[in-house]
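Every protein chain of the complex appears in place save one, which is left out.
Right, subunit A next:
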Amino acid sequence: MSYLLKKREFAMFMMLMVISFCISLITPAFLTPSNLLSIVMNNIILAIMAMGMTLVIVTSGIDVSVGSQLGFAAIFVGLAALIPGSNIVTVLTVGIICGIVLGLLNGILIAGAEIPAIVVSLGTMNIFRGSLLLYTNGKWVTSLPAWYTSLYNTTVMGIPIPIIILLLVIGATYFIAQYTRLGRSIYALGGNPAIASRVGINTGMVTMFVFAYMGALTGIASILYGAQLATIDPNAGTSFELMVISAVVIGGANVLGGSGSLLGSLIGVLILGVLQNGIILMRIEPYWQNVVVGLILITAVTLDVVNNRKKEERKKVIYVAEEVKAGGSM
(Lines give C-alpha, C1' and ligand atoms only; values in the text may rest on other atoms or scores of the structure.)
Protein backbone atom coordinates (compact mmCIF):
# COMPACT_ATOMS: atom_id res chain seq x y z
CA MET A 1 0.00 0.00 0.00
CA SER A 2 2.69 2.46 0.96
CA TYR A 3 4.51 1.46 -2.20
CA LEU A 4 1.48 2.45 -4.26
CA LEU A 5 1.26 5.76 -2.43
CA LYS A 6 4.88 6.48 -3.10
CA LYS A 7 4.34 5.80 -6.77
CA ARG A 8 1.52 8.32 -6.86
CA GLU A 9 3.60 10.95 -5.10
CA PHE A 10 6.42 10.30 -7.54
CA ALA A 11 4.07 10.79 -10.49
CA MET A 12 2.77 14.06 -9.08
CA PHE A 13 6.32 15.18 -8.33
CA MET A 14 7.31 14.50 -11.93
CA MET A 15 4.26 16.49 -13.04
CA LEU A 16 5.39 19.38 -10.85
CA MET A 17 8.87 19.17 -12.38
CA VAL A 18 7.51 19.11 -15.94
CA ILE A 19 5.25 22.11 -15.27
CA SER A 20 8.13 24.01 -13.66
CA PHE A 21 10.46 23.10 -16.53
CA CYS A 22 7.98 24.32 -19.15
CA ILE A 23 7.40 27.59 -17.29
CA SER A 24 11.13 28.21 -16.83
CA LEU A 25 11.70 27.67 -20.56
CA ILE A 26 9.14 30.35 -21.39
CA THR A 27 10.03 32.83 -18.70
CA PRO A 28 13.51 32.99 -17.17
CA ALA A 29 12.17 34.99 -14.22
CA PHE A 30 10.61 31.81 -12.86
CA LEU A 31 13.74 29.94 -11.85
CA THR A 32 15.23 32.62 -9.60
CA PRO A 33 15.71 32.06 -5.88
CA SER A 34 13.59 35.09 -5.01
CA ASN A 35 10.68 33.91 -7.16
CA LEU A 36 10.82 30.37 -5.80
CA LEU A 37 10.85 31.78 -2.27
CA SER A 38 7.84 33.95 -3.07
CA ILE A 39 5.94 30.90 -4.36
CA VAL A 40 6.56 29.16 -1.04
CA MET A 41 5.74 32.25 1.02
CA ASN A 42 2.50 32.88 -0.90
CA ASN A 43 1.26 29.35 -0.33
CA ILE A 44 2.14 28.75 3.30
CA ILE A 45 -1.44 29.28 4.52
CA LEU A 46 -2.68 26.81 1.92
CA ALA A 47 0.04 24.33 2.92
CA ILE A 48 -0.69 24.55 6.65
CA MET A 49 -4.39 23.96 6.08
CA ALA A 50 -3.72 21.18 3.58
CA MET A 51 -1.94 19.24 6.34
CA GLY A 52 -5.11 19.22 8.44
CA MET A 53 -7.35 18.56 5.44
CA THR A 54 -5.25 15.51 4.53
CA LEU A 55 -6.07 13.91 7.88
CA VAL A 56 -9.74 14.86 7.52
CA ILE A 57 -9.94 13.37 4.04
CA VAL A 58 -8.03 10.24 5.12
CA THR A 59 -10.85 9.53 7.61
CA SER A 60 -13.21 9.86 4.59
CA GLY A 61 -14.49 13.15 5.96
CA ILE A 62 -14.45 16.55 4.29
CA ASP A 63 -14.56 20.06 5.72
CA VAL A 64 -15.97 22.78 3.48
CA SER A 65 -16.21 25.22 6.40
CA VAL A 66 -12.45 25.90 6.65
CA GLY A 67 -12.71 29.08 4.59
CA SER A 68 -15.25 30.47 7.05
CA GLN A 69 -13.13 29.23 9.95
CA LEU A 70 -10.13 31.08 8.53
CA GLY A 71 -12.08 34.35 8.32
CA PHE A 72 -13.53 33.85 11.81
CA ALA A 73 -10.20 33.13 13.49
CA ALA A 74 -8.42 35.89 11.52
CA ILE A 75 -10.86 38.56 12.73
CA PHE A 76 -10.48 37.53 16.37
CA VAL A 77 -6.71 37.28 16.01
CA GLY A 78 -6.76 40.81 14.60
CA LEU A 79 -8.92 42.08 17.46
CA ALA A 80 -6.60 40.40 19.95
CA ALA A 81 -3.56 42.00 18.31
CA LEU A 82 -5.17 45.42 18.73
CA ILE A 83 -5.44 45.02 22.51
CA PRO A 84 -2.61 47.04 24.09
CA GLY A 85 0.10 44.85 25.57
CA SER A 86 -0.73 41.78 23.53
CA ASN A 87 2.07 39.81 21.95
CA ILE A 88 2.69 36.80 19.77
CA VAL A 89 1.58 34.43 22.51
CA THR A 90 -1.80 36.18 22.76
CA VAL A 91 -2.55 35.97 19.04
CA LEU A 92 -1.34 32.39 18.86
CA THR A 93 -3.60 31.40 21.76
CA VAL A 94 -6.63 33.24 20.38
CA GLY A 95 -6.15 31.84 16.88
CA ILE A 96 -5.68 28.26 17.97
CA ILE A 97 -8.55 28.34 20.50
CA CYS A 98 -10.90 29.88 17.91
CA GLY A 99 -9.96 27.21 15.41
CA ILE A 100 -10.24 24.33 17.85
CA VAL A 101 -13.68 25.44 19.04
CA LEU A 102 -15.02 25.74 15.49
CA GLY A 103 -13.42 22.50 14.36
CA LEU A 104 -14.61 20.64 17.43
CA LEU A 105 -18.14 21.85 16.78
CA ASN A 106 -17.97 20.19 13.37
CA GLY A 107 -16.48 17.06 14.92
CA ILE A 108 -19.16 16.79 17.62
CA LEU A 109 -21.98 17.15 15.07
CA ILE A 110 -20.39 14.62 12.73
CA ALA A 111 -19.48 12.03 15.36
CA GLY A 112 -22.27 12.66 17.84
CA ALA A 113 -25.26 13.02 15.55
CA GLU A 114 -23.89 10.93 12.67
CA ILE A 115 -24.63 13.65 10.14
CA PRO A 116 -22.38 13.31 7.06
CA ALA A 117 -19.32 15.58 7.20
CA ILE A 118 -20.13 17.40 3.97
CA VAL A 119 -23.60 18.34 5.23
CA VAL A 120 -22.40 19.45 8.66
CA SER A 121 -19.62 21.60 7.27
CA LEU A 122 -22.01 23.01 4.66
CA GLY A 123 -24.23 24.19 7.51
CA THR A 124 -21.41 25.43 9.75
CA MET A 125 -19.83 27.22 6.79
CA ASN A 126 -22.91 29.47 6.77
CA ILE A 127 -23.15 29.62 10.56
CA PHE A 128 -19.52 30.65 11.07
CA ARG A 129 -19.54 33.25 8.29
CA GLY A 130 -22.98 34.55 9.23
CA SER A 131 -22.19 35.01 12.90
CA LEU A 132 -18.84 36.62 12.06
CA LEU A 133 -20.45 39.12 9.68
CA LEU A 134 -23.19 39.79 12.22
CA TYR A 135 -20.58 40.40 14.92
CA THR A 136 -18.32 42.66 12.84
CA ASN A 137 -21.24 44.15 10.90
CA GLY A 138 -19.10 43.67 7.81
CA LYS A 139 -16.37 45.98 9.09
CA TRP A 140 -12.70 45.25 8.45
CA VAL A 141 -10.07 45.06 11.16
CA THR A 142 -7.42 47.61 10.22
CA SER A 143 -4.45 49.55 11.65
CA LEU A 144 -2.90 46.41 13.07
CA PRO A 145 0.20 47.01 15.23
CA ALA A 146 3.61 46.77 13.61
CA TRP A 147 4.84 43.93 15.82
CA TYR A 148 2.02 41.80 14.40
CA THR A 149 2.34 42.65 10.70
CA SER A 150 6.13 42.34 10.82
CA LEU A 151 5.64 38.72 11.92
CA TYR A 152 5.35 37.76 8.28
CA ASN A 153 8.71 39.21 7.21
CA THR A 154 10.80 38.61 10.30
CA THR A 155 13.50 36.00 9.92
CA VAL A 156 15.05 33.82 12.57
CA MET A 157 18.56 32.67 11.59
CA GLY A 158 17.75 33.69 8.03
CA ILE A 159 14.55 31.68 7.81
CA PRO A 160 11.27 33.63 7.63
CA ILE A 161 8.93 32.93 10.57
CA PRO A 162 6.05 31.65 8.33
CA ILE A 163 8.38 28.97 6.95
CA ILE A 164 9.40 27.96 10.47
CA ILE A 165 5.73 27.69 11.45
CA LEU A 166 4.99 25.61 8.35
CA LEU A 167 7.89 23.26 9.12
CA LEU A 168 6.66 22.84 12.71
CA VAL A 169 3.14 22.07 11.47
CA ILE A 170 4.44 19.55 8.94
CA GLY A 171 6.61 17.93 11.62
CA ALA A 172 3.78 17.70 14.15
CA THR A 173 1.30 16.33 11.60
CA TYR A 174 3.84 13.83 10.27
CA PHE A 175 4.59 12.68 13.80
CA ILE A 176 0.89 12.20 14.59
CA ALA A 177 0.19 10.36 11.35
CA GLN A 178 3.28 8.18 11.38
CA TYR A 179 4.33 7.49 14.94
CA THR A 180 1.24 7.50 17.14
CA ARG A 181 -1.62 5.11 17.76
CA LEU A 182 -3.93 7.98 16.90
CA GLY A 183 -2.35 8.24 13.47
CA ARG A 184 -2.89 4.55 12.79
CA SER A 185 -6.49 4.93 14.02
CA ILE A 186 -7.01 7.76 11.54
CA TYR A 187 -5.93 5.57 8.61
CA ALA A 188 -7.87 2.59 10.00
CA LEU A 189 -11.05 4.63 10.33
CA GLY A 190 -10.79 5.82 6.76
CA GLY A 191 -10.00 2.36 5.46
CA ASN A 192 -13.00 0.65 7.05
CA PRO A 193 -15.01 2.32 9.82
CA ALA A 194 -16.87 -0.85 10.80
CA ILE A 195 -13.70 -2.88 11.30
CA ALA A 196 -11.98 0.08 12.98
CA SER A 197 -14.63 0.29 15.67
CA ARG A 198 -14.63 -3.49 16.07
CA VAL A 199 -10.91 -3.58 16.84
CA GLY A 200 -11.55 -1.09 19.64
CA ILE A 201 -10.85 2.25 18.03
CA ASN A 202 -13.07 4.99 19.41
CA THR A 203 -14.09 6.25 15.98
CA GLY A 204 -16.04 9.18 17.41
CA MET A 205 -12.99 10.47 19.27
CA VAL A 206 -10.76 10.07 16.19
CA THR A 207 -13.28 12.01 14.08
CA MET A 208 -13.50 14.79 16.66
CA PHE A 209 -9.72 14.93 16.84
CA VAL A 210 -9.15 15.33 13.10
CA PHE A 211 -11.72 18.11 12.82
CA ALA A 212 -10.40 19.90 15.91
CA TYR A 213 -6.85 19.52 14.55
CA MET A 214 -7.99 20.94 11.20
CA GLY A 215 -9.46 23.86 13.16
CA ALA A 216 -6.27 24.40 15.15
CA LEU A 217 -4.19 24.54 11.96
CA THR A 218 -6.70 26.95 10.41
CA GLY A 219 -6.27 29.09 13.52
CA ILE A 220 -2.50 29.12 13.04
CA ALA A 221 -2.96 29.92 9.35
CA SER A 222 -5.26 32.82 10.24
CA ILE A 223 -2.44 34.48 12.23
CA LEU A 224 -0.24 34.49 9.13
CA TYR A 225 -3.19 35.65 7.01
CA GLY A 226 -3.63 38.83 9.03
CA ALA A 227 0.09 39.45 9.29
CA GLN A 228 0.54 39.08 5.53
CA LEU A 229 -2.29 41.38 4.44
CA ALA A 230 -2.18 43.85 7.37
CA THR A 231 -5.96 44.28 7.15
CA ILE A 232 -8.54 41.60 7.83
CA ASP A 233 -11.76 41.36 5.87
CA PRO A 234 -14.64 39.44 7.52
CA ASN A 235 -15.11 37.79 4.13
CA ALA A 236 -11.54 36.48 4.34
CA GLY A 237 -11.09 32.94 3.15
CA THR A 238 -14.31 32.76 1.11
CA SER A 239 -14.11 29.71 -1.21
CA PHE A 240 -10.61 29.01 0.12
CA GLU A 241 -11.87 25.57 1.17
CA LEU A 242 -11.95 24.54 -2.48
CA MET A 243 -8.29 25.49 -2.94
CA VAL A 244 -7.33 23.41 0.10
CA ILE A 245 -9.40 20.40 -0.96
CA SER A 246 -8.10 20.66 -4.55
CA ALA A 247 -4.49 20.70 -3.34
CA VAL A 248 -5.02 17.61 -1.17
CA VAL A 249 -6.85 15.76 -3.94
CA ILE A 250 -4.19 16.62 -6.54
CA GLY A 251 -1.71 15.26 -4.01
CA GLY A 252 -3.38 11.87 -4.20
CA ALA A 253 -5.60 11.66 -1.12
CA ASN A 254 -8.65 9.51 -1.75
CA VAL A 255 -11.89 11.24 -0.73
CA LEU A 256 -13.39 7.81 -0.11
CA GLY A 257 -10.95 7.57 2.77
CA GLY A 258 -8.07 5.38 3.87
CA SER A 259 -5.28 6.86 1.82
CA GLY A 260 -3.51 10.13 1.43
CA SER A 261 -0.11 11.41 2.38
CA LEU A 262 1.22 14.66 3.73
CA LEU A 263 4.05 14.73 1.17
CA GLY A 264 1.49 14.28 -1.61
CA SER A 265 -0.58 17.17 -0.31
CA LEU A 266 2.49 19.41 -0.14
CA ILE A 267 3.24 18.55 -3.77
CA GLY A 268 -0.39 19.37 -4.56
CA VAL A 269 0.01 22.79 -2.92
CA LEU A 270 3.21 23.40 -4.90
CA ILE A 271 1.56 22.44 -8.20
CA LEU A 272 -1.23 24.96 -7.58
CA GLY A 273 1.28 27.59 -6.44
CA VAL A 274 3.64 27.11 -9.38
CA LEU A 275 0.76 27.26 -11.86
CA GLN A 276 -0.58 30.45 -10.38
CA ASN A 277 2.88 32.03 -10.33
CA GLY A 278 3.68 30.83 -13.85
CA ILE A 279 0.45 32.19 -15.32
CA ILE A 280 1.26 35.61 -13.89
CA LEU A 281 4.91 35.50 -15.02
CA MET A 282 4.02 34.34 -18.52
CA ARG A 283 1.49 37.20 -18.76
CA ILE A 284 -1.27 34.81 -19.71
CA GLU A 285 -4.72 36.27 -19.09
CA PRO A 286 -5.58 35.22 -15.53
CA TYR A 287 -8.87 33.74 -16.77
CA TRP A 288 -6.91 30.79 -18.06
CA GLN A 289 -5.89 29.81 -14.57
CA ASN A 290 -9.15 28.03 -13.74
CA VAL A 291 -9.08 26.12 -17.03
CA VAL A 292 -5.57 24.85 -16.31
CA VAL A 293 -6.18 24.04 -12.63
CA GLY A 294 -9.46 22.30 -13.47
CA LEU A 295 -7.85 20.23 -16.21
CA ILE A 296 -4.99 19.19 -13.93
CA LEU A 297 -7.43 18.16 -11.20
CA ILE A 298 -9.51 16.12 -13.64
CA THR A 299 -6.44 14.52 -15.22
CA ALA A 300 -4.89 13.65 -11.86
CA VAL A 301 -7.98 11.93 -10.46
CA THR A 302 -8.78 10.15 -13.71
CA LEU A 303 -5.24 8.81 -14.14
CA ASP A 304 -5.34 7.67 -10.52
CA VAL A 305 -8.49 5.62 -11.07
CA VAL A 306 -7.26 4.13 -14.35
CA ASN A 307 -3.89 3.28 -12.78
CA ASN A 308 -5.41 1.66 -9.72
CA ARG A 309 -7.73 -0.40 -11.84
CA LYS A 310 -4.82 -1.73 -13.88
CA LYS A 311 -2.99 -2.69 -10.70
CA GLU A 312 -6.06 -4.43 -9.30
CA GLU A 313 -6.44 -6.41 -12.50
CA ARG A 314 -2.78 -7.42 -12.46
CA LYS A 315 -3.17 -8.53 -8.86
CA LYS A 316 -6.17 -10.63 -9.84
CA VAL A 317 -4.22 -12.28 -12.66
CA ILE A 318 -1.35 -13.12 -10.32
CA TYR A 319 -3.81 -14.49 -7.79
CA VAL A 320 -5.48 -16.75 -10.33
CA ALA A 321 -2.11 -17.87 -11.64
CA GLU A 322 -1.01 -18.86 -8.13
CA GLU A 323 -4.26 -20.71 -7.56
CA VAL A 324 -3.70 -22.66 -10.73
CA LYS A 325 -0.10 -23.44 -9.73
CA ALA A 326 -1.28 -24.58 -6.32
CA GLY A 327 -3.31 -27.34 -7.91
CA GLY A 328 -6.21 -25.63 -9.58
CA SER A 329 -8.70 -26.56 -6.88
CA MET A 330 -10.53 -23.26 -6.97
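Following the convention adopted for this analysis, contacts are C-beta pairs under 8 Å (C-beta built on N, C-alpha and C of every residue); 3 or more make two chains touch, one makes a residue touch a chain; residues count from 1.
The criterion applied here is as follows: contacts and distances are computed from a predicted model.
Protein name for the hidden chain, per its UniProt entry and selected from "aminomethyltransferase", "Fatty acid desaturase", "ABC-type transporter, integral membrane subunit" or "Heme exporter protein C": "ABC-type transporter, integral membrane subunit". Check A:I23, A:M41, A:V64 or A:V206 against the missing chain and you find that the one touching it is A:V64. Within subunit A, the residues in touch with the undisplayed chain are 62, 64, 109, 112-116, 118-120, 122-131, 133-134, 137-138, 204, 242, 245-246, 249, 254-256, 285-295, 297-298, 301-302, 304-306, 309.
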